[in-house]
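Just dropping this structure here.
Note that this complex is displayed minus one protein chain, with the remaining chains in position.
Up next is chain A:
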Amino acid sequence: MVASDRPLTAPLTTAVQRYGQRVSIDHSASDMTCLVVAPEDLVALCTHLRDDPALRFDFLSDICGVDIFPQTPRFMLVYHLFSVPHKWRLRLKCRLGDPPNAPTVIPVWPTANWHEREAYDMYGITFDGHPDLRRIYMWDGFDGYPMRRDFPLRGYKDDYNPLGVTRPSEAGE
């Protein structure tokens, strides 16, 4: 990966300094530069990263939800950005509490629409301002969020899934 060994360039450092302590650099990532941002600053930072002519992160590759149960804050959103003009990559991390809630980045990158629906479907992360937030893989009546770490691999027991695990609430009754 060419992007992996690129240093944090001056314009990115300037962008980080604008937000004081609220945006920090994650030094644990070895493959590309990684910033950690609070949900309140997410949209503003993303807009800056896209519009600054020296940065031009115009391509949102992916949004990944992560559940770090039982740690707190429990959830994390990971954004992978790419700059088509400059040909380099950047990762953003945004930690979320439980229940997880984040602002939508669709106004910055329209492609975020389905990525955010996926994160909602799999982890139950709600995105404020999303125009059409609903499940994308599972059916509307599906109960629970299957990619959460406490969701059993075989699903919960019901009429259609006799081999599933009994729900904790039902087991206690």
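In this section, a contact is a pair of C-beta atoms (placed from the backbone, for glycine too) under 8 Å apart; a residue touches a chain by one contact, two chains touch by 3 or more; residues count from 1.
Throughout what follows, contacts and distances are computed from a predicted model.
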Omitted chain (choose from "NADH-quinone oxidoreductase subunit D", "Carbohydrate ABC transporter permease", "Electron transfer flavoprotein subunit alpha" or "Nitrogenase molybdenum-cofactor biosynthesis protein NifN") - UniProt protein name: "NADH-quinone oxidoreductase subunit D"
Chain not shown: contacting residue from A:V16, A:V36 or A:C64: A:C64
Chain not shown, touching residues in chain A: 1-3, 28-32, 58-62, 64, 66, 78, 80, 82, 84, 87, 89, 91, 109-111, 113-115, 122, 132, 134-140, 146-147, 153
